[in-house]
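Got a structure for you, questions after.
All protein chains of the complex are present and in place, except for one that has been dropped.
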Amino acid sequence: MASLIGFYSLVFGACSSLMIIFFSLKNFKNSEKLSQKIIPLTFLQFFLVFISFLGLIFSFVYSDFSNETVFNHSHTTKPLFYKISGTWGNHEGSLLLWLLVLTSFIFLFVLRSHKQPIQYRLLTIIFQEVIIIGFFVFLIKTSSPFNYLYPIPEEGLGLNPILQDPALAIHPPILYLGYVGTSIIFSSALSATSVNYISKEWAKHIKMWVLTSWFFLTLGILLGSIWAYYELGWGGFWFWDPVENVSLMPWFALTTLIHCILVLEKRSQLTSWAIILSITTFTLSMSGTFLVRSGILNSVHTFASDPERGLFILIFLFSLIFLSLFIFFFFHKHDNNKKNSFFLFSKETSILINNWFMMYFLSVVLVGTIYPIFLDVIASEKISIGPPFYHKLIVPFLIPFLLVMAIGPKLKWIKSDLLDKLNLIIFFAISVLLSIFIIKNLDVEFLTNSILLSFIFYLFFVTVRDFFIGRLNNLSQNIAHFGFSLFLLSIIFNNMLSTEVITNLKVGDTFQSEKFKIYFENLDQKKEKNFKSLIGKFVIENSEGDTQIMKPELRIYNQPNIVTSEAYIKTNLFSDKFMTMNYVQNQEYLNIRYQIKPLMIWIWISVVIIALGGLISVIKNNEN
Amino acid sequence: MRYLRYILLSFFLFNFNSSYAQQNDLEIKITKNLRCLVCQGQSVYDSDTEFANSLKILVRKKLDEGLSEKQIYIYLKDRYGEWILFDPEFGKNTYFLWLMPVLFFVIGGLVIFKLFIIRKN
Partner (left out) sequence: MKIRIFPTIVFILFVIIFILFFKGLKNSNIYVPKANINKEIPSFKAKLFESSEEISSEEIFKEDKFYLMNIWSSWCVPCREEHNFLENLSTEKNLDLIGLNYKDDNESAKNFLKKLGNPYDIIFLDPKGIIAIDWGAYGVPETYLIKNNMIVKKIIGPLNKNLVLEIKEIIR
């Protein structure tokens, strides 16, 4: 029943999209004021998709296995919370989530843009509707969440237990608010280009959307990383896996866009670049969708792959790309009289340099992710690209990047003398000395680490000092940059100071090293609703005699029939203790991995701080 | 005299320990660079599948036999192709891989300095 309502709601939603396009086009010819029909129609469109989404949720909650998607991804014994989150934890449901965000954002846009030129608003609606209709067609034709199964199965195939995690449950909705939010920026940029509205005013208006999108995308990526760390059992939080890269690329573009918009807003310059970035951001989001759902990429967490769907998205995506290219080249009037000329020491130049480096980082991730596909097609050779590639290409460039990030915000617009020179040099000297002192006392490679650490410290000290001097008009930027320095600090210290022990133990065995001792006390069995678990009790004693108890788990699920290893993680402000336990085929002993990871929680906290910087800016802009 | 024996013994053990630690580091470095072929995207170091565990034993064995890191990679590439290595080596297949981003950077820099005439004070 719920599925039936869901399906028809979806179909009616698609019809409402067509109506919106029709009335918007009509309004465009006579655009003295916005037609009365537009706002209610966009609300209707959103409402119908919302009902459809609810229909799917109810189907999951009531385990309606006549619905093919529910059958494939749910099970009666699944806890309620995960039944609900299972709605968007699959290909079809997540596409419905895309539609939900697409339609809600266009509705919000129409409401909030009442001060903007009417033609611009209408055109934005039209472009957004093109995207929305594309998704409606994609959904209904190739990926319907409401396919009917007959005879109705008694039981579902169950959701992958690795996906039954709170962080992962809210990761898609938050991520999509970011990802899909870039659609408005895309539509808006195309629209503004077509009516020659790329200007200070447009920049001011679109800034809110850019920041909001960016805020959610940052948090969404963070949640994904947290989930990977807590759930996947390797103790890492970023693997340069194609699916991760695909969420990072729009983030790079979006961050670049935020900075670029600042220049556009203040100085009315970089118009062409702003348009290109806006197009690129959404294009990357869509490409991401293509790459992970089409089966073209090999990854730990791709959705069920299907080349037919991949083909549809590919054609859809490139149609949008060619459309935007056409509009850009045809409609964008480059003001040739006004030469973009910047002084070397100015805020504009430092933002330009930021854009330059960010685009470089983006290109590294893009090339690394896509190259294997192209090489396979051209030369039938398959290669792997993993962390070493990304690290080698990104880390050296971080160094000048950090320097500009520290000094740039202190420069004035148009032209600036570098004030504070003495303080900056002193801070730099302190950073270098501190780094050398720290690295010398650690058993790690000296040169790269100390150089990198110096610059990270430099950004850190400069932003902290700026905070206490109290230049509050730049608070959001200050906090975001500070967060970034903290982020890199946590990562570099975590890298240098982490230790790991891998050993095989039977119950009663003890592992001894110079720094600590691990005693395998016992193995306990427990039965839960949809799995059996084997819990190992380990007593860890460090050189000072403090003991800790770690209880990693092995879970044997009944539906689907797989075994997962649940890491036991003890977190505090200083470090994480991380332990996993695994079967060894045909042996009585278990394979144990114990890791000490300092400052792990600061990695998460620093990203929250970065996002906070964006949030502050959103709030401030909202007040105006 | 007895103490001398103990001193020599502990000296031996200590050295053995540190060279073992170095061997171990190399083993870890190699297995982190090897792709586990039966799991999508994990390294052999991180993975616990049968294949990964056998590979770890094999790497250990080859290191003990005195093979260098490069020789071990050649041995494995011979059997499994380039795909098993995470760090794409700089060869005819990967010129563009390493060069494209750098090219991008250089072009970006040129564009900035050309289009946006930057003057000093």
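To keep things simple, chains are lettered A and B as they appear, and every chain counts its residues starting from 1.
Definition applied: contacts are C-beta pairs under 8 Å (C-beta built on N, C-alpha and C of every residue); 3 or more make two chains touch, one makes a residue touch a chain.
All figures in this text were calculated on a predicted structure; none of them were measured in a lab.
Checked against the hidden chain, the listed residues A:Ile378, A:Val395, A:Ile469 or A:Val608 yield one contact partner: A:Ile378.
Across the entire complex, the residue among A:Gly224, A:Gly288, A:Gly310 or A:Gly483 in touch with the chain not shown is A:Gly310. The chain not displayed touches chain A at residues 290, 294-298, 305, 307, 310-311, 314, 318, 321-322, 325, 329, 373-374, 376-378, 382, 585-586.
By the touch rule set out above, chain B reaches the unshown chain at residues 37-38, 50-51, 53-55, 57-58, 61, 79-81, 83-84.
The rule we apply is simple: only the chains that are shown with their structure count from here on.
The part of chain A that touches chain B in the complex is made up of residues 234, 236, 239, 241-242, 298-300, 302, 339-345, 349, 352-353, 356, 359-360, 363-364, 367-368, 371, 375, 379, 381-389, 393, 397, 415, 417, 565, 582-585, 591.
Every residue of chain B that touches chain A in the complex is listed here, in rising order: 33, 35, 39-43, 46, 48, 50, 53, 81-88, 93-94, 96-98, 100-102, 104-105, 108-109, 112, 115-121.
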